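One protein chain omitted, others in place.
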Amino acid sequence: MTGVPTLNPFSPEAASIAHLFVAILLVMFSIFALVATLVTVAIIRYRDREGAVEARQEFGNPRLEIIWTVLPALLLVAIFIFTVRTIHASDPPVSGRAPDLRVIGHQWWWEADYLKSGIVAANEIHIPVGTPILLEVESADVIHDFWVPELGRKIDAIPGHPNHIWISAEKPGTYLGTCAEFCGNQHAWMRIVVIAQRPADFAAWQRRQLSVPPVPTAGVAAQGAQLFRDQTCVNCHTISGTPANQRIGPDLTHLAGRGTIAAGAAADTPANLFKWLKDPNSIKPETHMPNFQLTDAQARALVAYMETLK
Amino acid sequence: MPKAKLAVSLFILSEANFFLLLIIAYVFYHSYPGAGPTAATALNPLRTGLFSILLFASSATMIMAAAGYRARAHRATLWWLLATVMLGALFLCGQALEYAGLYQRGIAVNRNLFATTFFTLTGFHGLHVFIGLVAIAIVAGLAATRRLVGSEREADAFEAVGIYWHFVDAVWVVIFSIVYLWAIL
Partner (left out) sequence: MSGLAVRVRAGEPSEAAAHRGLLAWVASVDHKQIGIMYMLSVLLFFALGGVEALLIRIQLAVPNNHLLDPDTFNQIFTMHGTTMIFLVVMPMLAGMSIYAIPLMIGARDVAFPRLNAMSFWLQLFGGILLYFSFFAGGAPNAGWFSYAPLSEPAYSFSNGLTYWVLALTCLGISSIAGAINMIVTIITLRVPGQTIRRLPLFVWMTLVNSFLILMALPVLNGALMLLLVDRLLNAHVFTPAFGGSALLWQHYFWGFGHPEVYIMILPAFGMISEVIPVFSGKPIYGYGFVAASTVAIAFLSFTVWAHHMFAVGMGHVYDLFFVFTSMAIAVPTGVKIFNWTVTLYHGRIRFTTSMMFALSFIVMFTIGGLTGVSFAVIPIDWQLTDTYYLVAHFHYVLFGGTALAIFAGLYYWFPKISGRMLDERIGRWHFWLTVSGLNLTFFLMHPLGMMGMPRRVYTYPDLPGWAILNMLSTIGAFVLLASVLVFLWNIYRSLTAGAIAGDNPWDAWTLEWATSSPPPPENFALVPPVNGRRPLWDLKYPDRADERVEAALEG
């Protein structure tokens, strides 16, 4: 079931849902088989053919009616009880704890603010393996929905209505997720990656995120850094250690360390970055990132600068 | 069963749900006040209260008109109908005064959530009053030109108009209580 993340859980919360789901699928299949069999048997036995008996004029049987009202009702009561139990297992209470991580949905990317360390990431969330992390999920504009099926339930990111869920992963690995509430043109490319790391690796990642990348002083990369300041890039983006500190678009301080750009729309390679800077619509149509009509030389310089942002 | 009365009863059932929704919106934002004017600071409960009495009185005159119609006293019917139209129209004038006062103080529909839900709720009620007035005026016109014949179908239609008018009044009782009385109590 590796291709089916909802049945392939990597957290206790997701596992509780998957177990219940398998059980319910079996119940559903049994009822379907019952109805299909009843219809099929009737079709075969009572079809109109030569020598078939006259239809029997009957009007019903209250006792039977009560049976097929009560039995399904009892089955539903049982399902209800399991539902209640799984609700608490799959969505444990938060009980007033301060969140570890604030995830903010934007049209069309995810911001991740680590509230204790001050790290600001985008579209890629790193977590230490085996440790439950409390997420606060919000939105900067319209309603989005945070969903990483292998790690558990989805939760809406609603402006003015912060929500909280726990996420954790039992094994190191990369878990794919996506925005699951329609949020406009690029709902499709608003993907999330959760990377669960061993504690040592996570600590190393944290250190790297907290470091300030040196501003290049020579070569094409230096031209790129200059362009970044002179062009309007600084109006939307942040790069630590430079005057760029706006948070409308993703924080680019450690862009080169990410796997993808534009919330999963393309791999984070110099070629794709070049394409993105020249014409963002070619990678992610109708994105909010404007086309600045950069020359090839300008775009190359910016890419060179971006590549230094490790 | 009289068809028009049944149809209007069903219609006001539907309309009641419509108003319920607008009332919920008003009450919802009353509980989460933002900045700006509120019912307590912006409205004039005394004046609107007086105009409301006129609207409630119009229900009484409508009942009198119906009684006159049943007694085939067409002249009395006409006068009571005209009185109803006049009282209803005066109520709308009161609403216009309220709106004008709010506009003068810069309180338009998009000022804040109180203003939006207040204007939407009372505006739709005003529209219903207006439609009721048109219906009653048509009946009054028929009475004035001596075209009321007293058929069963006509009696059904007459009563249907009355039911609608009482409904419009009843909705105002609720709106007045929630919007005005709640603000001053």
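By written order: A and B. Residues from 1 in each chain.
One rule holds in what follows: a residue touches a chain if its C-beta (ideal position, glycine included) is under 8 Å from a C-beta of that chain, and two chains touch if they have at least 3 such contacts.
Small disclaimer: the values here were computed from a predicted structure and weren't measured.
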From A:Thr83, A:Thr232, A:Asn245 or A:Thr269, residue that would touch the chain that is not displayed: A:Thr83
Touching residues on chain B - with respect to the absent chain: 1, 3, 6-7, 10-11, 13-15, 17-22, 25, 28-29, 32, 34, 109-110, 112-113, 116-117, 120, 124
Residues of chain A (touch criterion as defined above) contacting the omitted chain: 2-7, 16-17, 20-21, 24-25, 28, 31-32, 35-36, 38-39, 42-43, 45-48, 52-62, 64-65, 68-69, 72-73, 76, 79-80, 82-84, 86-88, 90-91, 107, 141-143, 145, 147, 149, 152-156, 158-161, 163-164, 176-188, 191, 264, 285-286
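Methods note: only the chains that are shown with their structure count from here on.
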Inter-centroid spacing, chain B versus chain A (mean Cα positions, whole Å): 51
